[in-house]
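Excluded from the complex is one protein chain; the other protein chains are retained at their positions.
The letters A, B and C name the chains in turn, as written, and every chain counts its residues from 1.
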Amino acid sequence: MATINVAGPNVQFTETEINSQYVYQNSEVTRNADGSITVTPTEQKLRFKTGRKPAKTGVMLVGWGGNNGSTLTAGILANKHKYSWRTRRGVQEANYFGSITQASTLRIGQTKSLEEVNVPLSSVVPMVHPNDLVLGGWDCSGLALGDAMRRAQVLEVTLQDLVYEEMQTLKPLPAIFDLAFVAENQEGRADNVIPGDKKAAVAKVREDIRNFKAANGLDTVVVLWTANTERFCLVTEGVHDTADNILKAVENSEEELSPSSCYAVAAILEGCSYINGAPQNTNVPGIVELARRHKVFVGGDDFKSGQTKMKSALVEFFVGAGIKPECIASYNHLGNNDGKNLNAPKQFRSKEITKSNVVDDMVASNDILFPAGTPKPDHCIVIKYLPYVGDSKRALDEYTFSIFLGGEQTVVMHNTCQDSLLATPLILDLVILTELMQRVSIAENDGEFQQMDTVLSILSYLLKAPMVPAGTPVVNALNRQKQAIENILRALVGLPAENNMLLEYRIPALRH
Amino acid sequence: MATINVAGPNVQFTETEINSQYVYQNSEVTRNADGSITVTPTEQKLRFKTGRKPAKTGVMLVGWGGNNGSTLTAGILANKHKYSWRTRRGVQEANYFGSITQASTLRIGQTKSLEEVNVPLSSVVPMVHPNDLVLGGWDCSGLALGDAMRRAQVLEVTLQDLVYEEMQTLKPLPAIFDLAFVAENQEGRADNVIPGDKKAAVAKVREDIRNFKAANGLDTVVVLWTANTERFCLVTEGVHDTADNILKAVENSEEELSPSSCYAVAAILEGCSYINGAPQNTNVPGIVELARRHKVFVGGDDFKSGQTKMKSALVEFFVGAGIKPECIASYNHLGNNDGKNLNAPKQFRSKEITKSNVVDDMVASNDILFPAGTPKPDHCIVIKYLPYVGDSKRALDEYTFSIFLGGEQTVVMHNTCQDSLLATPLILDLVILTELMQRVSIAENDGEFQQMDTVLSILSYLLKAPMVPAGTPVVNALNRQKQAIENILRALVGLPAENNMLLEYRIPALRH
Amino acid sequence: MATINVAGPNVQFTETEINSQYVYQNSEVTRNADGSITVTPTEQKLRFKTGRKPAKTGVMLVGWGGNNGSTLTAGILANKHKYSWRTRRGVQEANYFGSITQASTLRIGQTKSLEEVNVPLSSVVPMVHPNDLVLGGWDCSGLALGDAMRRAQVLEVTLQDLVYEEMQTLKPLPAIFDLAFVAENQEGRADNVIPGDKKAAVAKVREDIRNFKAANGLDTVVVLWTANTERFCLVTEGVHDTADNILKAVENSEEELSPSSCYAVAAILEGCSYINGAPQNTNVPGIVELARRHKVFVGGDDFKSGQTKMKSALVEFFVGAGIKPECIASYNHLGNNDGKNLNAPKQFRSKEITKSNVVDDMVASNDILFPAGTPKPDHCIVIKYLPYVGDSKRALDEYTFSIFLGGEQTVVMHNTCQDSLLATPLILDLVILTELMQRVSIAENDGEFQQMDTVLSILSYLLKAPMVPAGTPVVNALNRQKQAIENILRALVGLPAENNMLLEYRIPALRH
Partner (left out) sequence: MATINVAGPNVQFTETEINSQYVYQNSEVTRNADGSITVTPTEQKLRFKTGRKPAKTGVMLVGWGGNNGSTLTAGILANKHKYSWRTRRGVQEANYFGSITQASTLRIGQTKSLEEVNVPLSSVVPMVHPNDLVLGGWDCSGLALGDAMRRAQVLEVTLQDLVYEEMQTLKPLPAIFDLAFVAENQEGRADNVIPGDKKAAVAKVREDIRNFKAANGLDTVVVLWTANTERFCLVTEGVHDTADNILKAVENSEEELSPSSCYAVAAILEGCSYINGAPQNTNVPGIVELARRHKVFVGGDDFKSGQTKMKSALVEFFVGAGIKPECIASYNHLGNNDGKNLNAPKQFRSKEITKSNVVDDMVASNDILFPAGTPKPDHCIVIKYLPYVGDSKRALDEYTFSIFLGGEQTVVMHNTCQDSLLATPLILDLVILTELMQRVSIAENDGEFQQMDTVLSILSYLLKAPMVPAGTPVVNALNRQKQAIENILRALVGLPAENNMLLEYRIPALRH
C-alpha cells in the first residue's frame, strides 16, 4: 500500500505528532423578524494535533463469547495468520471487508492529469491495525471461545477448524448478569456470573480491566458492549442524573442500575472509553458526566449494520431527490441469541425505539415534502425470532414514496445480512476511531488544545441511534456521517474538506 | 417560502448580478518514483458572477407528444392553475415532487443555538420557475397534446380531464424521422414528419426554433431530446469528428448523421443549449466543438430516474462501507412506447451501454476491494417490453456482496417506478440548471470571466451516462454528483462548501 | 355460454329436481398390531337430489357499510347495469373476477378427439346469479352506502360516480356494537347502534331479518359477518356450550356473549344460514347445536383471500414435491379500517390464531419430511396498521425449505392484494354455495334424504380457518378443498370425480 505524504505549509510532521493548521468554514444562520433568514459564512482558525504512534490497544468486550465476540476473535486470528480455507465455492482468504478503516478508501485528490486518486482511509493518519488489538472480555456463558464460535454457527467449519484450538485457550471472565434487564430465556446460558451485588461487581470489573491491561502491557483499553440488548432502564433523578449520583447508585447497588451502566462506570473509572453496541440507554446523563470528568469517551448506541444502515442511506437519497417517503414497513427476523433475547417485549422495545427515529432528521430537513404540521411517514419496525435462520438475519422492507403529481414509487427489498459478519467489522472501526480520537486534540487560534467532546459523535456512521453531545442535533443521514469522518481525517493532515465541486474538470481554464 | 439573504464580505448583490469571491480548495496528488504519493493542498481565488434575472425560457422537446412530453405539459398546467383532482385515495394537488430544484432542500447552515437550517435548493440563487417555462417541440406523431396525454396513460383521468382542452390546442411540429435509427415498430406512429433530406430538415428545425422564440418573446430556448432511443451512430472520421465536418455532413445529408444530431446542430446554430435525454451518442465530438464555437451548452446522456439512480446510490454506499459488490443483476420491464422501441436489439444496445458503466468509477475508487487485476463485478442489464404494465416500469435487481471472511450479503429489490412521472421532473431540473449556468460566469483572480465548459457536467446527477469534458473523469457516484450541484450553488453566493464536519457540535469550546 | 346436458343412466332431470345415483368410492385404513396398515377400498351407493330453481336470495351483511360491504354492493350494481368506466389505463368493464362460481371453470371431460372441455363452474348445476342477490344489512356507522363506498377508497372514482346515487338510497340498519369486543379505536365510527341490552338486540335483529325478507319477497336469507374482527370470546360451560345455554345467555344478556354470536343466534332462529367472514370464534358449540336444531348451516371462519391462500397453495405444492418447509415468516400491513381494528392486541390475536394453523395438516401429512417428534416449521405472522397503504394490503413472505443433502431453497414474496377486491368475490361464492347446499340432499341406498352437516365444510376453500363438523379433520390444502367442491358438483349431476389419470391419452388402445 502506497505511503501518503502530505505537503504544504499547513501540516508539520514531528517524530511524535502531526500538527495541522486548518481554516474551518461554516455558515451561521439568523432568523429575521420578517421571516427571512440571513446566512453568514464563518471561518475559524484551528490547530489539530495528532499523536503519530497508535497506542497498544486492548479491547474488552462485554459478551465476548457471543456471536460478535467470537467472530471478531476468529476473524482477527484468521487475518493475523493469513489463513485461507476451503469452501464450497473455492478457497477463501481472510479479509476485513465491511470495516471502513480497513476496506474503504477516500478520494485524496487528483493528479495534474486529472486522474482521481483514492487511498485507504487508514492511510491518512496512523491508526491501530486490527491484527494488533488484544482481545478480552466477559461473558455470562463460560464457554471457551472455540466452543463459543462453534455455538455461534457463523463461520465456515473449515475456518472454525483453523482457529479452534487457539481460541479454546481464551476464556471469558465472569459477567454481571441481571435477569431484570434481559429476557428470561437467557437464564439457561448464564453459568459464568459475578456473584454479589452491583457494588462488588463494579469493583470486580475494574480489577479485571486493570489485570488485563497489566497482563498484556497495554497503553489503553476500550470497553465495548456487544452483549444482549437490555430493557431500557428507568432514568431517575437522584440515581442516573449526575456523576455523583451514579457513583452513589453503585455504592447502593441500586436496583435500576443496569449491568451495562455498571460496566460503563467501571470502564470510565479505569480511564477507558466505553462504547455501547446495543440499543439500551446505558449512557445516562450521570455516566456522561462521569466520563467527562475522567476525560474518556462514550459512544453509542447499537451497531448499525443492516436494515437501518440501508434505510438511512436510501431515505437520504430519496429525500435529497425531492421524493417523499410516505410509508416504511420494516420487518426482520433472525434466529441467533440476539433474536431470542429480543423476542421478549421489553428488550424488543429498546430496539424498536432505537430503530424508529432514523429518518427523523431527513424528514425534518425538507419542508417542501413535509411542510410544518404534516405527519411523518408511516413507519413500523418488527423483529421476530425464527430460530431456523440462525445468524443469517433477514430484513424485508417496503418503502412507498409520493412522486410527481400524486404518482407512487414502491421499493420492496429483501436483504440477507449475515448479522455477526456485518457487525463485527463495525466493532473494529469503533475501537480504531476511538483510539485515534484519544490521540487527537484541537485548539482554536492560540487557545488550549482539547479533545473532542466526551460523547464521541464522530462514531455516528457506525451506530443506529447515535449519541451526540447534549443540545446538538442527531444526524442519521449516512453520507453526512461518512463525510464527517473523512473530512476530519483530512483536516488532521491539513487537507481541505472534499467539496466535490471538481471545478478543474468543469472549467478548463482553471487547470494549470 | 423564506427569503435567504447571504451576508458577509464575500458576496455583493447588485441590481442585476450576484458577485462572489471564493477560495476554491482542492488537493493535488503527485505519484513519486518510490511508489508513494504526495498530496498538496491547493487554493484558487475565484470570482463568480451570476445574473439575477432568469431568462424568459422556452423548452423545445424532441418527442413532445410522447409520455414525458405530454406529462410535463400537463404537470406544468396543473401546477400553474393550482389544480387538484379526485383520486381513489382522496384529493390530490399538483406538485413538483421528484425535481431537485423544486422539491429538495440543502442545509444552509446552523443557528447560534445549533439548530440546522435547510432551505429550498431553488432559494439559493434565482432560478426559472417551471410554471414560467414555455413549452413547444416536435413529434413524429401529430396528435395534439391532449390526445397524446390520453394515449400515454400516465395520469389519473380526473387530472386528464382538467387539462385536456387546453392541451388540445397544443400541436407538435413535424419531426425528423429516420427508420434507420429507431425500431421498425415505430413506423406506424410516424404521421407528422419533416419531408426531404437532412439538410432541409436542419433548416426547418432552425426555422421552427426561430419562430417559437419570436412568437413567445423568449430570451432563450433549451432544446431537449425526450424522443425514442436511437441506435448508436457509427462515429466516423471526416463526418462526426469536427465542427466543420458535421456541418458538411448536414450539407451532404449524410446517411450516418442521426436525427438527434440534426436537432443538436440546429439548436446550436440557433444559439440554444442541447440536452440529450436518451442514451444514444448524439453529441459526437464535432457537435461538441460546434457547441463550443457557438458558446452554448450540451448535456447528456439519458435521464437517470429509476433503477440506475438507485444503483449508483447503493453501490456508492456499499463500496464506501468497505463491502464488495460481486454480482449485479438488473432486470426491467415496461410497456410504454419507450419499451416498444427498446425491444429492438440495436436500440436496446444503446441503452445497455449507457446503463453498464454506472458502477465503474466506484469500483475503480477502491483497490482494497478491487485490487488491480481483479475482475469488475458481474453485471447484467435486461429490458423487456411487456405492454400490460404500460408506463409503470418495474425494476428487479439482485445485488450480491462479499462481506467479512467470505460472508455474503444479498439484496433483492423490486422497484415500481412510474416511468414518466419520475423522468419528467428531471427535464425541469435539466432546463432550469442549464438556464442558470447560462447566467453564471467564473474568473480566476483578476482573469477574465468565462462560462462553464460546453459539456455541462454539473447535470451529471440527472443523467445515466453523464457527458463530461474530454479528458476528465466521469463521476457516477450519486452523492458526489449532488454535492457538486449544491456546493457550486453555495459558491455563487459566497458560501463555503458543506463539509459536514459539524465541529461546533463535537467540540463545545468552538461554540461562540 | 354453452348449456351443459348430462346424459347417461345416473342422472334424471325433472322439472324441479336433479336426481343422481352415485357410487362413492373411498379407502378405509386399519392399523394392525404389527405396525402395518391395511387399506380396503370402499363403495357407497348414494343418491343426490338438487332443487333446480335457485331461491330468491337475500344477503344481510353485518358490516354492510365497510369496505367489503360497499364494494360488494357497488360491484353488483356495476355488473347488473353492465357499467364500464374510464381509468388511466383504458376503459374497464364490470366483472366478477376472483369468484370461483363466476370466473372459474372445471374440466368436464374430453371429446372423442381427446380435446379437453372446460365449462364454467356455475354451469354444472343451477346457482343463484350474483346480479339477482338482494343486499341489506347492518353497520355501526350510519353512512349511506354511497358515502361508505367513497370512504372505503377502494374503487376508481369513475366507477364510484356511476353507482353513487343509487347507493346513497341504501342505508345500513343500526348494528349491535360492544367495545368489549372490538378495538377502542372503533368507537368514533359507531353512530348507528342498536340501543339496549343483548336480549333486545337479538330481538331487533330478528325483526330486521323478517322485515327484509318480507319487503323483498325473498325465499331465503343468508347472514354473513364482514364486520370488524372481534376478540375471541372466552368459551364457558353453562354459557356457550349448548343451544339451550346460548338461548339462556341471550335471555340474560350475558356479558361474554359476543355481538357476532348474537347475530348468529338471531339468524338461526329466523331460519337463516350464518357465515363468519372474520376470525373470531362466533360459532361456539351452543350455536352449532342451535343451527343443527333449526336445520340451517353455519360456516367460517375468516375470508381466505391473500397471503394465507397463497400459503396454503404453496406449502401444499412444496410438501407434495418432497421439499421440507423449515421457516415461514409472514408479514402484512394494511391501512383500512380492518387494519386499524387489528392494531389492537386482542383483535390481532384472533387473526393470528386463525392464520397460524394453515400448514398443520400438510405438515402432518408427510412424516418423511416431518418424522414424529420433529418440530413443525418456524412460523410467524405479523399484521401492522400503516394507514398510507389503505385497502391495498401488502403481504411479505419468506419461505425457507430444506432440499436435497441439506441444501436450501428460499422463496421471498411480495404480494400486493387489494384487500376488499379480493375478499368481496368470496362473499358471493360463500352465499351462492350455501344457497345451493340448501337445495341439495343426499341419501344412502334407499335411506332417507338429508342435508349436509350443519357445519358446512365445503366452504373451506374460501375460509382461512375452516370450520368442520366436530371430530373430523380440517383440510387446509387448497387443491384438496377445490377438488371437494368440484367433485361434489359433478356428483350432483351423476358425473364421476375427476381423477386426472387421462388413460385414454396415455394408452392408445383405450381410445374407442
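One rule holds for everything that comes next: a contact is a pair of C-beta atoms (placed from the backbone, for glycine too) under 8 Å apart; a residue touches a chain by one contact, two chains touch by 3 or more.
Bear in mind that the values here come from a model prediction, so they are computed numbers and not experimental data.
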**Message:** Touch as defined at the start, partner being the missing chain; which of C:N216, C:S356 or C:S402 qualifies?
**Reply:** C:S402
**Request:** Determine which one of C:Q12, C:Q25 or C:N211 touches the chain that has been left out.
**Result:** C:Q25
**Complete:** Where C:L314, C:C327 or C:A465 are the choices, the one touching the absent chain is C:L314
**Fill in**
The one of C:T57, C:S70 or C:Q102 in touch with the missing chain is C:Q102
**Prompt:** Looking at C:E116, C:D191, C:E207 or C:E251, which residue reaches the missing chain?
**Reply:** C:E116
**Request:** Extract the touching residues of chain B with respect to the undisplayed chain.
**Result:** 326-327, 329, 331, 333, 335, 377-378, 380, 382, 384, 386-389, 394, 396, 398, 400, 412, 414
**Request:** Mind listing the chain A residues that contact the chain we can't see here?
**Result:** 86-90, 153-158, 390, 412, 414
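The definition used in the following text is that only the chains that are shown with their structure count from here on.
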**Request:** Can you check how far apart chain A and chain C are, centre to centre, with Cα atoms defining each centre and the answer in Å?
**Result:** 52
**Message:** Can you pull out the residues of chain B that are in contact with at least two other chains?
**Reply:** 87, 155-156, 412, 414
